[in-house]
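Note that one protein chain is taken out, while the other chains of the complex remain in position.
By written order: A, B and C. Residues from 1 in each chain.
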Amino acid sequence: MSASSTKFRVNIITNRCKECGICIGVCPTKVLVKGDKHNEHGFRYPLPVNIERCIGCRLCEYNCPDFAIFVEVVKK
Amino acid sequence: MVVSTLESSHPLDKYLRTARLPHIWCPGCGLGIALGSIMRAIDKRIKEGTLKKENLVFVTGIGCSARTSFYVNFDAAHTLHGRAIAFATGAKLAKPELEVIVIGGDGDIAGIGGNHLLHAAKRNMDLIVLMITNFVYAMTGGQVAPTTPLGLYTTTTPHGNPEPPLNVVKVVSSLNANYVARASVTHPALVEQYVYKALGMRGFRFIEILSTCPEIFGRHIGMRDPFTLYSTLRSKVIVKQSPSIEESDLDWGKGFVIGEYLVRDNPGYLDRIGRGLK
Amino acid sequence: MRKSFISGNIAIAEGAITAGMRFFAGYPITPASDIMEYLAERLPEIGGVVTQFEDEIASINAVVGASWAGVKSMTATSGPGFSLMLEALGLAVITETPLVVVDVMRAGPSTGVPTKTSQSDVMQVRYGAHGDYVIPVFAPWSAQEAYDLTIKAFNVAESLRTPVILLSDAVIAHLWESVLLAEPGEVEVINRKKPSSPPDEYLPYKPDNDLVPPMATFGEGYNVIVESLIHDERGFYRQDREAYRNLVKRIVNKVLSRVDSLFEVEAYYGDDYKYLLVSFGSTARSALAAARILRKSGIKASLLRLKTLSPLKLETLRKYCDEAEKIFVVENNMGKLVHDVERAAENDKVISLPLLDLEIPEPKDIVEGVRKWL
Partner (left out) sequence: MKIEILLVGRGGQGILLLGRVLGVAMSKYANLYVTGVESYASETRGGESRVDLIVSDKSEEMDYVKVLNADIALFMYPYNLVKYSEVLKRDAYVFINSTFVKEHPYTTQKVFMRPYNEVAEKVAGTSRVANMVALGHIIAKTGVQKAEYVEKALKEIISENLYDVNVKALRAGLELD
């Protein structure tokens, strides 16, 4: 799944997520929150509910151990 | 929040055997962070034309870290416990145009494989060795490792680890390596930076990457929550530009100094036997 | 062909060079060291590499790595070093890596008598590593055969993608003999099969009909996986019985199915005999001398010499044993090959002559051993 602001898109490959919570913890602007839906392996992946706050720092992407999250710049 | 389905793929997917994902590592394991950072360094080198994808070979031994060879979409070898450096040395000597990267845990590289590490560093063998330190034997269930802190409970030191940890950075620095650095998965940009730099060098290049093992090590120290362990490690990491080797002790109490301990450009083993590429 | 007067160890080195070996890794050990010393001089002159490693473990692992880098590779050692190499020998088996390991036998167990000969490693070279496998083992009895069988060892290793053992001993190592060395093109040299499929379709462990997978190596763009775990045709780790059986049975059968070409024996006085001596390696030379002495005194003895110790073709052994009234298995150990001969022949006909000498056994010791049973 993905969510976009006018500047950035946060993509989550939900079935790779293992619910470690590191992305939520390292995000400096609290874009991500713990989700309530389980993926096919039984893990609750995060949701970028506050996507409009995203500053594109990619800390979530760089710190995700599971290659499950990445950030794109939205092209105008 | 406008939610839509995924349209693009992860920027590192081209270097990963995505059919094998999700990987086997536990939730919050730092290995994936380390691997991602290594891949971004490689990506940068490939994009700028200073590394050919087909020339890169990953060699691993046995252990959690060694499983990186499962997931990299390059030539890869998952060999024997402790023997990755020896295997890698053979491959590099036989075909010097290869860029051979060894990845292993501290048990694999500095425990059972310690002698090969010493001798590869001694001969300044043209290899990159990335030792991922998680302070414990994780794959076998939490036994004491070369880097386990003094006094810590493990399954084989139930009365507390009586041995101080091995400072591998210091050991390798005392030999003939061209590059010795310590990084941490809590600082992935630095992992990427050091690996990128090592890829442009010759001779023996060694990077210790401190990592988090919440499932086993975290449990032993009461930090099973991945982010708790991650942020604790992060708080203990002290980044320095050119740290002195005297600051390199692996001490949970005092914290860990990361940075580039040693950078030089001595002839590598291949140069010395007339098989260098330059 | 050019004639030379060289030692068995040098003959092995020359055979490896003729076969195309260009990477040697080793650790000094008596009585094998001069193979490495000779190659250290010769190999760099023809574009090869010789490196002395920190131990035998590193040596054989480097050989596996070099073979995966596309270069024919070898190591040489003696019993104690071979013991250290066993784990990586298993790695070579499961990853189907072509390589040759030379074991120049010396007296053991343990450090034993380093400078003296023995034939005690028969079991170790065939069965030493854990897990199920069969690998070819060849045992020369002369410097010429050390040369010829080294070439054969490489050809078999490359064509079957398997480690192959050349089992020599301290006597063969250091005897100097007339040897005909081949010029390029004078002997057949086999190289491993390369894949014909493009990289995105290539499966590193998918065999052809001959049970041997084509082998892409490092740096060719095939993203090969060298996998020490049980794996499927893609090289992916599998823990299920089906994958386990597929892999292990194929690795065993690719060797066993070639037993006809792999198993070689030579018979001396094989047309008319009552007593059959069975031997191999340097001891077979004493056994041949003993057979001659016995025949001179009217005792119809013959010699069957095994050039191959694995895989064995029991039918062939049986054919020779059936003709004999008694079979004497002559070996310089406490009795190893005798177990195989007992499987091939009627048990009560087989007599073990374990010589356990430190030198090449003297013919008279064998003659006496035989006479006791007549």
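The definition used in the following text is that a residue touches a chain if its C-beta (ideal position, glycine included) is under 8 Å from a C-beta of that chain, and two chains touch if they have at least 3 such contacts.
Here the structure is a predicted model, which is why all the values come from computation and not from measurement.
The chain that is not displayed touches the following shown chains in the complete assembly: C.
For the options C:231, C:285, C:307 or C:336, the residue in contact with the chain missing from this view is C:285. Of the listed residues C:71, C:156 or C:171, the one in contact with the hidden chain in the full complex is C:171.
Among C:16, C:139 or C:360, the one in contact with the hidden chain is C:360. Looking at chain C, the residues touching the absent chain are 3-5, 115, 142, 171, 174-178, 282, 285-286, 288-289, 292, 359-360, 362-363.
Heads up, the rule we're going with is that only the chains that are shown with their structure count from here on.
Separating the centre of chain B from that of chain C, both taken as means of CA atoms, is a distance of 39 Å. We define each chain's centre as the mean of its Cα atoms; on that basis chain A and chain B are separated by 26 Å.
Touching two or more other chains at once is no residue of chain C. Interface of chain B with chain C (complex): residues 20, 53-55, 57, 59, 62, 69-70, 73-80, 83, 85-95, 97-98, 115-116, 118-119, 273-275. Those residues of chain A lying in contact with chain B across their complex are 1-4, 11-13, 15-16, 18-22, 24-26, 41, 43, 47-51, 61-68, 70, 72. On the side of chain B, the complex with chain A involves touching residues 1-8, 10-13, 16, 21-23, 25-33, 36-37, 40, 185, 188-189, 214, 225-227, 230-231.
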